[in-house]
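The structure follows.
A single protein chain has been omitted; all remaining protein chains appear in their positions.
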Amino acid sequence: VSTSRLETFADGVFAIAATLLVLDVHAGPPLSDTLLRIWPSYVAYAVSFATIGIIWMNHHYVFSLIARVDRTFLLINVGFLMCVGFIPFPTGLVATHFRGPGLPPAALTYGATLIVTALLFNLLWFYAARRRRLLRPDADLRAVSGVSRSYAIGPVVYAVATVTAFADATAAVILFALITCFYVVESSVFGRSRARPEDQPASE
Amino acid sequence: VSTSRLETFADGVFAIAATLLVLDVHAGPPLSDTLLRIWPSYVAYAVSFATIGIIWMNHHYVFSLIARVDRTFLLINVGFLMCVGFIPFPTGLVATHFRGPGLPPAALTYGATLIVTALLFNLLWFYAARRRRLLRPDADLRAVSGVSRSYAIGPVVYAVATVTAFADATAAVILFALITCFYVVESSVFGRSRARPEDQPASE
Amino acid sequence: VSTSRLETFADGVFAIAATLLVLDVHAGPPLSDTLLRIWPSYVAYAVSFATIGIIWMNHHYVFSLIARVDRTFLLINVGFLMCVGFIPFPTGLVATHFRGPGLPPAALTYGATLIVTALLFNLLWFYAARRRRLLRPDADLRAVSGVSRSYAIGPVVYAVATVTAFADATAAVILFALITCFYVVESSVFGRSRARPEDQPASE
Partner (left out) sequence: VSTSRLETFADGVFAIAATLLVLDVHAGPPLSDTLLRIWPSYVAYAVSFATIGIIWMNHHYVFSLIARVDRTFLLINVGFLMCVGFIPFPTGLVATHFRGPGLPPAALTYGATLIVTALLFNLLWFYAARRRRLLRPDADLRAVSGVSRSYAIGPVVYAVATVTAFADATAAVILFALITCFYVVESSVFGRSRARPEDQPASE
């Protein structure tokens, strides 16, 4: 029962962080020009919303494998949500400074935020999965090690894209968008067979 | 059980997108003048809040017909919520530029957002309903095809109103408001008989 | 089960409207002066947060008497939440213009918002309670008529305070604060005996 509150709080942070992204989309007059010129804001909104959505899907999947929580797990989760709630800040930076001299530091901030988010998500998972500490007794061994491998790659992928920003910030930003696209495709296409046992009865 | 988290996240986005609309209502001094002059802001708030409320009611209805979810459905749902979360931006544009030269692009942005929202809602529904992929075994065949027909009209209606903006942006904005009024009346009056089997026992 | 989504959406709007109130509390330098001078902002925050909290408590109580919902009820509820979500706007006006010439229109806007909110809450209740349309079969007759009488007074009380603003806006604002204080005291002291049968087992 209690985990449901954890999920309510987490889903609240996910939903708010995603929806606050729209506050960074601004357009002053003359609208006919501005609305086209600010396309980086739209892309940044879409990429960060999709990123938060995919993190939410993974968080959701981890909780389907977990049987119980302890205070350390709750704390790691608060730290993880702290990162998710921070995503609107670097997203706004990248959108605002996309065509200016501020793009390299903006891209580094975005990358650093996502590296730390991915690291904390791994910490959350490995704390729960190590020696099956918090896992359900019936959690499938192969599903668990598949998740471990798949999540461990996250920080590496974001680190590579972030390092690219030192050479070419625009390339780094494109990489960030591509990573999100990859995860979208991966979880819908490749993830389909993996998802089979995950298909769940609806609540009503 | 798991679908409840999907609904918590979705309801969070709906509630936040609707409540953020109030941040676009501003009034500077002298208040006695300004508070009357900004009536388009009040109307925009009411129309967009009602639109989000009706989309929420339909989302809610779709979930009452669904038995299970898969990862592709989750992803489509994230894309759909991305559109819902974006609605405050074009709403603010229309309210701010209602009497200025920016109304045509503002109305086009509003219309485009609602067309894409309606398209993604259709994608969500047809993905679930096609060959009854995710539907409940006991979902009534006539209810299902009624929903299919009713939702398919949405993007068309918004496309007509949006195209009108090229000729007369004010007319387009009035059409957007009328569409919402129609849906409000439709779901309370005409929808009443349809709603009969939908009447649900309260949670307590 | 489905009503739980209605309540999730409603609780989301209540929580967001209440928490957004803090965005209207601003203080520029020199802080040592400003932080004292903006006391009307603190009072406005507290009064509106408490008002939203009490509306939430009443909404919660109504739902404990309701057995089922229909589409018309859902729509009235969306309209009611539209008013709740609007409360941060007039609250900000009153706080900002408390010592200026803008107080009368600000107080009128605040009062009008709360009158309409109270009217829609009555509409919500009487739609559900008329001929016991949506009530639980076991809803106590005396509780129901007690609620009807108590809620019907709300719009009248706010109308009196609002009309006062034409003569003396400061007095009207003090009345708004006193009304909230009255409801706080009423629901904790007088409401205690009434609450007896309402004492509910916790969810865990």
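Which chain is which? They are A, B and C, in the order written, and residues in each are numbered from 1.
The working rule: a contact is a pair of C-beta atoms (placed from the backbone, for glycine too) under 8 Å apart; a residue touches a chain by one contact, two chains touch by 3 or more.
The structure displayed is predicted, hence computed values, not measured ones.
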Problem - Omitted-chain contact residue, chosen from A:25, A:106 or A:157 - result: A:106
Practice task
Against the chain that's been left off, what residues of subunit A make contact? List them.
Solution key: 1-9, 12-13, 15-17, 20, 23, 63-64, 66-72, 74-75, 78-79, 81-82, 85-86, 88-89, 93, 97, 100-102, 104-106, 109, 136
Handout entry: Hidden partner interface residues of subunit C, rising order
Key = 7-8, 11-12, 14-16, 18-23, 25, 27, 29-32, 35, 45-46, 49-50, 53-54, 56-57, 60, 63-64, 184, 187-188, 191-192, 195, 198-204
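Throughout what follows, only the chains that are shown with their structure count from here on.
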Problem - CA centroid of subunit B to CA centroid of subunit C, Å - result: 26
Practice task
Would you kindly tell me how far, in whole Å, the mean C-alpha position of subunit C lies from that of subunit A?
Solution key: 36
Exercise for the section: Mind pulling the residue numbers of subunit B that touch at least two other chains? Expected result: 7-8, 12, 15-16, 20, 23, 63-64
